[in-house]
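Right, I'll just put the structure down here and ask away after.
With one protein chain removed, the remaining protein chains of the complex are shown where they sit.
The chains carry the letters A, B and C, assigned in the order they are written, with residues numbered from 1 in each.
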Amino acid sequence: MTSDGPSAAPTPVQASRILEREARFRQPTLYLRLALTAAFALAPVLLPSFQLMDLMLKIALFATLVASYDVVIGYTGIVSFGHAMFFGFGAYAVGLSLGKFGAPTYGYLALAFALGVLVSAALALVIGAFSLRVKALFFAMITLAFAEYALILAVQLSHLTGGEDGISPKLPGVFAVSFTAGKVLGVDVNGRVVTYYVVLVVCLALFLTMSRFVHSPLGRTLQAIRDNEQRAEALGYRTFIFQLISSSFGSVVAAVLGGCYAMWVRYVNPESALSIQIMLDVLLMVIIGGMGTLYGGIIGAAVLLTARTLLPDLRAVGTLMFPGSEILQRLTERWLLYFGILFILVVFFFPKGVIGTVREVLSRRNAAR
Amino acid sequence: MKIALPTLLLGLLLPLAFIEPRVYLTLTVAGLAMGMLIFLVASGLTLIFGLMDVLNFAHGALFSWGAYIGFSVVLALNQRLGWAESPSVGLNALLLLLAILAAMLVAAGLGMVLERVIVRPVYGKHMFQILITLGATIVMEELIRIVWGPNDQVVPIPLTFQGSWDIADVIVLRFPIVAIVLGVAVYLGILLLLKLTRVGLIVRAGVENGEMVQVMGHNIYRYFTAVFAAGSALAALGGLMWAVFSQSVRPAMGGEHLIFAFIVVIIGGLGSVTGSVIGALMVGLAYNYVAFLVPKAAIGVNMAIMVLILLLRPTGLFGAGK
Amino acid sequence: MPAQPLISTRHLTIRFGGHVAVDRVSLDIEPFTLKSIIGPNGAGKTTFFNLLSGQYRPTEGRVYFKGVDVTRLTAAARTRLGIGRSFQLTNIFPSLPVLENVRLAVQAQRRMGLKVWRHSRRFPELEDRAYEILETVLLQSKWNALASELAHGEKRKLELGILLALEAEVLLLDEPTAGMSLEEVPTIIGLIEAIKHRRDTTILLVEHKIDMVLALSDSIAVLKDGRLIADGTPEAISRSPEVQAAYFGGGATGA
Partner (left out) sequence: MPEIILEVEDVHTYIGQHHILQGVSLHARADAVTVLLGRNGAGKTTTMRTIVGLLHPTQGAIRFAGRDIRRLPPYEIARLGIGYVPEGQGIFATLTVDENIRVAMLEEDAESRKRLEQIFALFPDLERFRHARAGSLSGGQKQMLSIARAFVNRNRLLLIDEPSKGLAPIIIDHLVTALRAMKQQATVLLVEQNFQVASALGDDFYLIDDGRTVHRGPMEALVHDHALKKRYLGI
């Protein structure tokens, strides 16, 4: 059955579909996306310092992490505080497999990702099975409890995890620090650069996968569940299964990204992989960018990570400006305070975030026309 | 509920098979005290949640504020007047009482401000409640670091509450007894307030339909503010008691104990005060028994109980579930 | 072979506390007919509906669908079997567009909700079917609007559209015209009539507008205090003295 056929006059829905298909290559957002990809791809070539390249990749990593969190919180309406924990699982899987129990080989690298994904998927399913059925708030509390415990365990089981000191994994072959392969376009092709591109490709692939996920029939069903769970249930959807799929999917993506993160920074410790601060960062990023937008993560991650790299300078300003008063000095040092205030303000005044607000303005303008 | 009581008794008596009775008794008293301390933390959370349907993530920060305010009072009175080091039971008790009062008052004030400024606009929106109280937590914890500094500090303990009594070879620490008495008092107080008073009734009605309660002539916001202030004061009480119990204060202490409170509230069932007491006692006792028998397993015991309870009853022991 | 009733209940009972809301109701609903359930307020009509659709579990008694015991099945499972239910209060997806509301129902009916590898717009047959249904319920001009922006009557139409999209064999309609303006009521009645005349759907209707009930129904069941006190053709029901006493007991201006 070809419903797009030229038979009768097309219905408005068919017309809009045809229009959408024809305009596929004329959408400004498409070019924005391509330009962004190009910017990330060219960063090692164009950017002068390693610091900036590091910042770029962390933005890419966190933007993807935030998008995976958005699948859970924005598209499905489930508040999870365990997302960073799955990120940590991925990171620790790489750390343990390559740095503690295995050796720097491709086999162990693959094993690490397999382990991270499997453990995360299993735990996400178990937590979801326990708590999704009951009430949304349960999920928030239980995931927070699990995340806190994961952190405690990582610190306490030091014979396994290296405790607070963490683990520094060594990467195999082309990822190794020692790897070099001459110059291309004036850039040293070394282990760092190879890792950069591999991680970037993984991020891009994950992003596309998630985009497909949220726009697929399944993703639409998730949005319906978020909007009116009872009604979705009454349509015959097993809402519980859908929520479980969504939260597990988000967790698995987070685990893969955690693994990538460990590959990039080549170091895992409880503070950098499992602390609640990562969760708070991700939360703020998704709120700044806009929940339920997927791309908001890019803006959130860019704003927050850029600000963070500038913060050490702020501290210096503080000691310079208030040499006498300890409290005033602390007031400038404690940037987390301003982070908290920003957090509250954004939730209050821009609950839809940057992208959500822009989309709203655009659609209102379209409607006015 | 029919299976809960026998199970509880069994859990209480089972460790006797492995532990010498006198040690068992000591552990039991310690467990009860720890349970009551945890309950003090969880009570305010349960109260606010049960009555106002607000999950207050800022509870942990209020806990820390209570601990620090109480600590400041104890420190000041001890440095100036030496009340903590004084052997006088009266002065010691007065000191603790004043510290508790100050902590609860300040926290109640903070709670009122929180409710008015950031919680009121988001009633009924769970996700925003979580986010906004989380933001408040960050701000309040940072303020502690700014005012009192970022490092751990030692809390001087009044002499009367130090040490232990030795009753028939059973060692009973003194301070935990205070905690148990206080916990029972708080529990009974909350129950009385909810079941018997008009305030409880109006607040429960307001949760369901605030507009309707207003057109019946009740200023519902005043009641909500009061409940929030009361819950915050309880958080502070919990914080101070933990500070005295562990003899130290840290800016991040609230967040860590909030997890305890969450576990207890989940075990007991969201919003049930009785559930929280039982959950807290279970956690406190189990922790002590397990820490004695298999020290390495002690960190996981809370989680194990929580998972077990959720397996049996997904809504917790006394949870209504929705 | 005699026609088997599509839905049967046997001694269906539910108690809330001490209050028996539905009391030993045994009722058969023949396939492809329109049966109305009437009765004074508090008679248990909506509760009875909830028992049929699976929102409530009975204290006692059974519900059969095509001879199969479905008493223990959830609401969603019953929807999947082909029992569709409209709610007394409108129940839609407010922040989604009108077309998407119906499309989701079509998608559910075709069991395509778990497809994940293609963009949802690459399933044109779902959209086109949804649009067709919007035409049936006279909402096609609003396909692009958000459901929350619809007027009350339009929301009821959308709700009915969602129900039609499920292609349920049984439609449980709980006061489909409640809260509608007088101009909108005939549209809904016309819609129900059209569905009825297709003779491929069984309709169970709870409605207060007695003229509407008498004109539309093939048979009428009367509930009072949770009990079934009469069941028969509209003519028989309107003549029954017992029903007269219980239900038509005088005009609103009396007393």
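Points worth noting:
Quick note on the criterion: contacts are C-beta pairs under 8 Å (C-beta built on N, C-alpha and C of every residue); 3 or more make two chains touch, one makes a residue touch a chain.
Predicted model, so just to flag it, every value in this text is computed and none were measured.
By the touch rule given at the top, the unshown chain touches B, C in the complete complex.
Of the options B:Pro6, B:Pro21, B:Pro87 or B:Gly217, the residue whose C-beta touches the omitted chain is B:Gly217.
When the omitted chain is restored, the residue from B:Leu8, B:Ile202 or B:Ile299 that touches it is B:Ile202. Contacts to the hidden chain, counted on subunit B, fall at residues 198, 201-202, 204-205, 208-209, 211-220.
One chain is missing from the display, and on subunit C it is touched by residues 16-19, 21, 39-44, 46, 151-152, 175, 178-183, 208, 210, 246-255.
Here is the rule we use: only the chains that are shown with their structure count from here on.
In this assembly, the C-alpha centroid of subunit A lies 34 Å from the C-alpha centroid of subunit B. The centroid of the Cα atoms in subunit B and the matching centroid in subunit C are 49 Å apart. If you check the complex, the residues on subunit A that touch subunit C are 1, 3-4, 11-14, 16-17, 20, 212-213, 215-221, 223-224, 227-228, 230-239, 242, 245. Residues of subunit A touching subunit B in their complex: 73, 77, 79, 130-131, 133-138, 140-142, 144-146, 148-149, 152-153, 156, 276, 280, 283, 287, 327, 330-331, 334, 336-337, 339-341, 343-344, 347-348, 351. For subunit B in complex with subunit A, the touching residues are 55, 118, 121, 126-128, 130-132, 134-139, 141-143, 145-147, 149-150, 255-256, 259, 262-263, 265-266, 270, 299-300, 303, 306-307, 310-311, 314-315, 319, 321-322.
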